[in-house]
Every structure is written in C-alpha cells, then in structure tokens.
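To keep things clear, I will list the structure first and then write my remarks on it.
All protein chains but one are shown at their positions in the complex.
Labels run A, B and C following the written order; every chain starts at residue 1.
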C-alpha cells in the first residue's frame, strides 16, 4: 500500500480535544494524489478525469494531536469505469479509522463515465489489497 | 426533517471550480447541531455524550458556489445505544448529495456505549424518515 | 456596513474549546462576497479581477461556539487600483476581532494591477467607514 504521513495540525482538532472527524476525508484525499496522477500526470484541471461518487469512513478510535498519523492507501475493487480506494489511518500503531472512496473515470468531452484505460488499470492492480470484511 | 441553509464560501471550492467533497461532512456536522443539543442541551464538552462511528456520503451531482445549499436532516434508524442520521444536500431544487452518519450514545464515566434515554429517543423518533433504498 | 451572520460550526473550534484563529479569515472572505460581486457580478472565475495582497487580524477576545457571530464589513481606504476592507467580528454584543484586507484590482489580460472603474469606486465609497485608529 502507499503510505503518507501527516503531522496533526492544531486547527484540525476540535473542542473535544481530538482530531475532528471532518479532517479525515481531507487526509484521505491528499493521500490519493498518486492515484490522481495515474489518470492525469500533468494534473490537467480543465479535463479532470475522476469523479468522486462516494466516501465511507469507519471511526474506530479517537485520533490525538500528539503524534503523527499515517495513511495507507490501496485499491479494493476495480470495475469497468469505476474503482474503490481503501484507506487506513494509523496512529501509535493503532488502526484509528478506515474508509473507502469510490471514484469514477470520467470523460469531460462526452460528459460520461468512461472505461479505465488498460495501462492505468495495470497501475491500479498493483495496489490491490484484500480488505478485511466487511470494511 | 430539520433544514439548514448555507451560503457556499469561496474557500470551500477547489481547483475544479466546484465545492470540495471534503466540505460536505462539515456542513452535515453543523446541521446535526439540534441533535447534539438533545443529548447535551448545555453543550457539555467535558462529558460529550456522542461518538461518531461512521459517515457515508453519496455524491450525485456537482455543487457550485453560485447559490445556497440546503441540508435536510432526519433519523433513519434508532437502535438501543446508536442511531443513524440521514441527510440530504439540495441546491437549486436538485438533490446533490445524501449521506448517513452513525452516532453512538456514550457514557464518559464508564467509557462505554450507553442506552439512549427514553426522552431523547422520543425526540429522535419525531425525526424518523423513510429513506429511499439503498441510501 | 454590510452584515453577515454565521453559526459557529463544531469543526471550527479547536482543542482549546474556542474558535480556531484560522477560521476568521474564512468568515471574512465569505463576508466580502458582495464586494467580489461589484467587480464581477457573474463571478467570472477565468478573469477574476481581484488579488488579495494582505490581511491583518487583531484578536481581542475568545470566540465561543455557543452563539452566532456577526461580521460587519466596510471599506476603510480606496486608492487608485487597490482598496482596504475593514471588518469586525461581533459575538454576544462584544467586539471579538477586527481586521483589514487589502485587495488589488487586477487585469488578467495585461497581468497588471488596474485602475478601479469609476462606477465600482462609487459602490465602494458607499461602504466607507471611519476606522477607530490604529486599527
């Protein structure tokens, strides 16, 4: 799996003194950057080839600001035009949260979902992980 | 359902010129405020009685900054100690996104999940909605 | 002055149990929306006519999540191509923070700052306020 480490920022905590739940989807998005680059190596914002269809996050334990967090990113399912990213958030050797994000390959010319090109599919397959059910 | 209206803030957009997907869970959290108040009318941060266990958001259409968004909030399931909040995000009379959040009633003294008190259960039941499957 | 009211969102607090200082510039930006519209009524993102050159915020008192905040927005100085927005943040009848933002009228064609058109200058002048020194 890809790994990405973040120092928790003070403003990412909330009044309950731990990390706000709203922060996780931002970290997860940031950690998907290498996957964005498979689809658009030049980060072409005018023809962005991916649409986010769903995200789903399970919160298992509180996340604190006292130590860094690590996001592990893999692929749990590859369909014809869509795929599912599976991500885990670890802190202090504990699994704190895990989530999935469903992304759809999109053709902005035709404004329709589009088959994932074979070469990108190969890159995604290299990140395939077995996800502990039911995830 | 409860309704809450937000003007889209410029910084809530991203480089794709529409609202960032990361913003939705913040709006949804803000719209759950009346539900927080059922459990802790005085907003007691030292004994916060709710834990967020999961959120799940379906993104149906792009959300733009040119008009306000409305979040509708109901309850889709009430269990013994947990319940599910169902929320819809509307803009320009279109359903743009919908999501669920699973909250667990928590007793910070015993550090365990706890039965939802009957009087709060009654308040939650008043917000019960039939959710279009599969939601 | 223009006024805009915001409910404090839970995620806008931080671990010190009050509103994070980082949130203020977002509220202030949101409250400048009517000023953006003077320059680009159709919100033309491809030829955005304003550049933010500076912001400066004085924090006078803690801001809590228990009641709404009101931002008052006026203009404290109008130059040839730039102007200064003066904003106050009030909560519970107390002035909690105040700040200035320097904006420059910009011509994306020539990529240079540009004279503020006379009709817009008139609109800005209608918002002129005497700022309590030293602000």
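Here are some notes:
The rule we apply is simple: a residue touches a chain if its C-beta (ideal position, glycine included) is under 8 Å from a C-beta of that chain, and two chains touch if they have at least 3 such contacts.
Keep in mind that this is a model prediction, so the values were computed, not measured.
For the options A:66, A:93 or A:109, the residue in contact with the chain missing from this view is A:66.
Of the listed residues C:57, C:114 or C:129, the one in contact with the hidden chain in the full complex is C:57. Per the touch definition above, the residue from A:26, A:74 or A:99 contacting the chain not shown is A:26. Not every partner is drawn; the one left out touches chain C at residues 15-16, 21-22, 25-26, 29, 45, 48, 51-59.
The omitted chain makes contact with chain A at the following residues, 7, 9-11, 17, 26, 29-30, 33, 36, 43, 45, 65-66. Listed for chain B, the residues touching the missing chain in the whole complex are 10-11, 13-15, 17-18, 20-23, 65.
The rule we apply is simple: only the chains that are shown with their structure count from here on.
Relative to the C-alpha centre of chain B, the farthest chain centre belongs to C. Rotation relating chain A to chain B, from a C-alpha superposition: 180°, rounded in steps of 5. Rounded to a whole number, the gap between the C-alpha centres of chain A and chain C is 34 angstrom. Chain centres here are Cα means. That of chain B falls 29 Å from that of chain C.
Each of the following residues of chain C touches two or more other chains: 10-11, 17, 65.
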